[in-house]
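One protein chain omitted, others in place.
As written, the chain order gives the labels A, B, C and D, with residue 1 at the start of each chain.
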Amino acid sequence: MSRERSRKLLPWVSTPLILVVFFALWELFVRVYDVSELVLPGPATVLESLVQVVTDPATWDHARVTATETIAGFLIALVSGVAVGVVLGKVPWLELSLRPMIVASQVVPKVALIPLFVIWFGFGMTSKVIMAAMLAFFPIMLNVQLGVRSVDPGQREVMRSLNSTRWQTFTHLELKSTMPYVFAGMEVGIVLAIIGTIVGEYLGGNEGLGYLVVRTLNELNAPALFATIILLSVLGLLLYFVVNGLKRFFIPWHESVYGQQDANG
Amino acid sequence: MSRERSRKLLPWVSTPLILVVFFALWELFVRVYDVSELVLPGPATVLESLVQVVTDPATWDHARVTATETIAGFLIALVSGVAVGVVLGKVPWLELSLRPMIVASQVVPKVALIPLFVIWFGFGMTSKVIMAAMLAFFPIMLNVQLGVRSVDPGQREVMRSLNSTRWQTFTHLELKSTMPYVFAGMEVGIVLAIIGTIVGEYLGGNEGLGYLVVRTLNELNAPALFATIILLSVLGLLLYFVVNGLKRFFIPWHESVYGQQDANG
Amino acid sequence: MAADSAEMVERTAGARQAGPPEGASGPAKLELIGIGKEFHTKRAHTQALSGIDLTIRDGEFVSVIGRSGCGKTTLLRMLAGLLSPSTGQILIEGRSLWNGARVDTSVVSQLGVVFQEANLFPWYSVAENIALPLRLRGDGKAERLARAYELAELVGLGGFERSYPRELSGGMRQRVAIARALSIRPKLLLMDEPFGALDALTRERMNLELQRIALATAATVVFITHDITEAVFLGDRVVHLTPRPGRIRQVKAIEFDRPRGIDVQTEPGFGAIVRDLRHALDEDEGR
Amino acid sequence: MAADSAEMVERTAGARQAGPPEGASGPAKLELIGIGKEFHTKRAHTQALSGIDLTIRDGEFVSVIGRSGCGKTTLLRMLAGLLSPSTGQILIEGRSLWNGARVDTSVVSQLGVVFQEANLFPWYSVAENIALPLRLRGDGKAERLARAYELAELVGLGGFERSYPRELSGGMRQRVAIARALSIRPKLLLMDEPFGALDALTRERMNLELQRIALATAATVVFITHDITEAVFLGDRVVHLTPRPGRIRQVKAIEFDRPRGIDVQTEPGFGAIVRDLRHALDEDEGR
Partner (left out) sequence: GSDAPGGGSGGGGKMTFLSPIPLETLSLAPELLAVAGGHFNKHGLDVTLQPTKGTPQAMQTLLSGIAPITRLGQIDVMTAITGTGQPLVNIATPFRTSAVRFVYSKKNHPLEKPEDLVGQTMGVPSEGGTSDKVVSLVLAGAGLDPKQTKRQVVGLTPGTFNLVQQGRLAGYVVSIDTANIVTSQNPDAGVFDPTRYVKSDTQVYVTTKDALKQQAGDLRAFLAGLHDAMSAMVADQTLDETIKQLRGRYSFGTLDDDAIAKASLTMLRESWTGGDPSKPLLVTEEAAWSGSYKELTDAGLVKAGGSPATWFDNSLLPTS
């Protein structure tokens, strides 16, 4: 009981603690190695700049843009990743034929595609959304595939013996038992979606936190640069923990959630 | 029997077929929309350039550099991802406290860290290796975590009843039953490792296929650019299929490999 | 050869037996014609079953016994449409179940299967697991739950309806699986050692319940068990499979009237049949 | 109260019984003192076991019977060091197994456990599964394999040594699990319905083998079963657990000399004991 409660409280204690340690180490590093302000400003300077950045309403517009792009891209990746993953997981010959294309689409340097994106989708959000979706798609799709294939054969036979439709087998068995895999894929996916958005914002447009990174970079404003980076990390963390929270909500029955509490009594 | 054989032969038929269709569509697109040579050269031009690029020995040096960096980064990510994933999978409180840091480290835009990398590790391969490792680490680590937590409780009790050491439980049970997860993570990881290397090469140094992409782009040599991209994709595919082959070798017992051949007779 | 003599016994026995009460020697529900099954693995080919001929009438209760590994589960999975036979044909109500390796799902309707493992869904509670077949068929929620609670009570799990599978003991899980198979009042019930994990008393009660349900719904039942007494007590006929490859050695008609009470086991004829079957099984040893 | 009377029976019976051949009424191997176990879930608290007192001598064979869900598996898991008791203490050779929720692994050495599920490792062949305990303990490869083949033969799986678990039938898997538990010639053997999935004949043979092995290695055995005949045939004592919460209702000493042959089952005393136990079990119904 109290063990479980203390476990729930733990992150609220440990995270600030680790943050403090982290900032202390950062400060120490900057001082001991006498790192140039330009390369890595000390935490104090950065925090000061962070306050400025955060109080600027424009920043929030940028953050909203980035968040919107990331979430949109992520959702596209989720839907298409699950759909494609399920189909490829169940139709091995299709997977065998399409895999080279899919892998190639992942390793192709996106920088070369940006002009095509711009031509097709303009300078607005669309190209970043697509970028985010492209990056997030792969881990979700692969994990769903693994999940669909790891469905317990015995449970599958139960469904078959009940003469279930494909859709029923999907919702009652495959979806449920693939959930843990989907969520692992989603946890990687949301992180990649943010990376995708940021890269997209680097390469074109003039909105979003990624653009802000480029701008502060160009202005050689190291403290503001690192402040923006902290903002981005916070945004990333937020989105990640939303996904993580969904996991706890949706698959309470899975070991990875209910944990090892029964294992030892 | 013959069904299985035909399944094995399938990719050798379908992949070239899909490639042909792909090139045809490409050519069609370029012609119908009259796309500028600089934006997207036709496949014929690109193939011509590809021959040139491939026959240039310097290209192979670049490819070797990229491959080396990717593989090194991937191996680092694999070892550290498995180690960290196992530890965090088994020690939930540690995971709860460290997760914010790990996620943050993933979403931090690496472009800002490159100068730090360069200062610490120079212009050589090291910074790209680290870049590749950082990107590949996350999916591997997360999947290993999922895998460790999905170990069958019954099998775990067998090991405990045999008074096995932690290491024995790891090698005989956790490692084995986590393998499918590790490989799914590795398949995402190898792709991310290549992306990491390429991005690293964009941002610093003067070696590697990523560098070649930037150079041909700046030289406005679109055919050579796309030829390089094709090379990169081929390299990516090769590495991916090596990982995939390892999977087939290491976990022949898993559903995702031996497939549904027993399911229907 | 073994199959021939088996068929013979079957026919003569079939004519005389007390049989299912409704429809007496009704039409053939299940026909197995020359069924064989081979498994291929990298190392070896296992001939699991060979030359199985058997006709099961509508409403009949057939027990299957045989040594561990003789192919009982394999046979049942083929009947359930889960595994295609390597040779031979299975007819359900005269229509072929298998077209090569493809199953004709329209043929297997109102089927209830209890597998050797419980195969529960960990994400559903006991009641939801029991009600799953009803849900798939589209029954309303209230109706479903009422039936699930009723069945939970029947298998002795009253009070555990909202528990999750991992909170149950092995025997309790198996009982949930039984309740699940019964939920749709199947016309064809295939059971693979359903009572293996149960204590004698629960088992006895389940035996009686099963008999009652089978009679009430006029269901055809194929029932695999290791308990010869149980096989004889429940079966209109008892099929004895011999191992490697699995063949029908004998089909024994059990001619006690149904429904049978527990005391039928004390009748002299009953003990004799059990003893005979046990001796026959013992002879499989050498094979 | 039930526990008290049980202890009484235990003591009086213990003095008279034929007992293990070597060391007669040897020292206490296992002592269970006031063991209780509660499970907590979000919805409910289940009192699985309560006030279990029992002393098991070195080399003794104790059968445990009880209704499905009465706490047998829970008890066994506590003895195996897999689940901590909520109350009470378990002493193995006088040393405490549990310190709160922590198990003292040095206390449980040379332990063999057969679980209710087979729990085989799908990545290992039958021989490798059987030899796993030997491997963990560091035996050489040749030695290990020789023992694995010997045990595969013993449990009737000769020829399947190189098969993988998914190629086996349910009963075959369970036999692999038994062979695995026996491989290290355990001093303490805990078995949870090991023969539940076996046919009568195999079961009988396994019973005789188990008795032989237990006597030869002077192992202490705790043996859960649903088959009362089996419990009486094998046990020096039979422990009867009643459900919800699990308590010891009775400990019955079985005073036939060991080793016992199959024909002991036809002796009049044997049948009487079985009948008594069965009646006692039947009375659990109302609870």
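In the analysis below, a residue touches a chain if its C-beta (ideal position, glycine included) is under 8 Å from a C-beta of that chain, and two chains touch if they have at least 3 such contacts.
In this text the structure is predicted, and so the values were computed from the model without any measurement.
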| item | value |
| --- | --- |
| Shown chains touched by the chain that is not drawn here | A, B |
| Omitted-chain contact residue, chosen from B:74, B:138 or B:211 | B:211 |
| Touch with the omitted chain, as defined above, among A:10, A:67, A:119 or A:234 | A:119 |
| Touch criterion as defined above, residue of A:103, A:175, A:214 or A:251 at the omitted chain | A:214 |
| Hidden partner interface residues of subunit B, rising order | 35-39, 111-112, 114-116, 118-119, 122-123, 202-206, 211, 214-222 |
| Residues from subunit A at the interface with the omitted partner, ascending | 36, 38-40, 111, 114-115, 118-124, 202-206, 214-215, 217-222, 225 |
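By our rule, only the chains that are shown with their structure count from here on.
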| item | value |
| --- | --- |
| Rounded Å distance between subunit A and subunit B, as computed from the means of their C-alpha atoms | 17 |
| Euclidean distance of C-alpha centroids - subunit A vs subunit D, Å | 50 |
| Interface hub residues of subunit D, defined as touching at least two other chains | 117, 164 |
| Residues of subunit B touching at least two other chains | 262 |
| Subunit D-facing residues of subunit B, complex | 152, 154-155, 157-158, 160-164, 168, 172-173, 176-177, 251, 253, 262 |
| Residues of subunit D defined as touching subunit B within the complex | 77, 80-82, 105, 108-109, 111, 113, 115, 117, 119, 121-123, 132-133, 135-136, 164, 166, 190 |
| Residue ranges of subunit D touching subunit C (in the complex, touch as defined) | 39, 41, 43-44, 46, 65-69, 72-74, 116-117, 156, 162-164, 167-172, 175, 192-193, 196-203, 226-228, 278, 281-282, 284-285 |
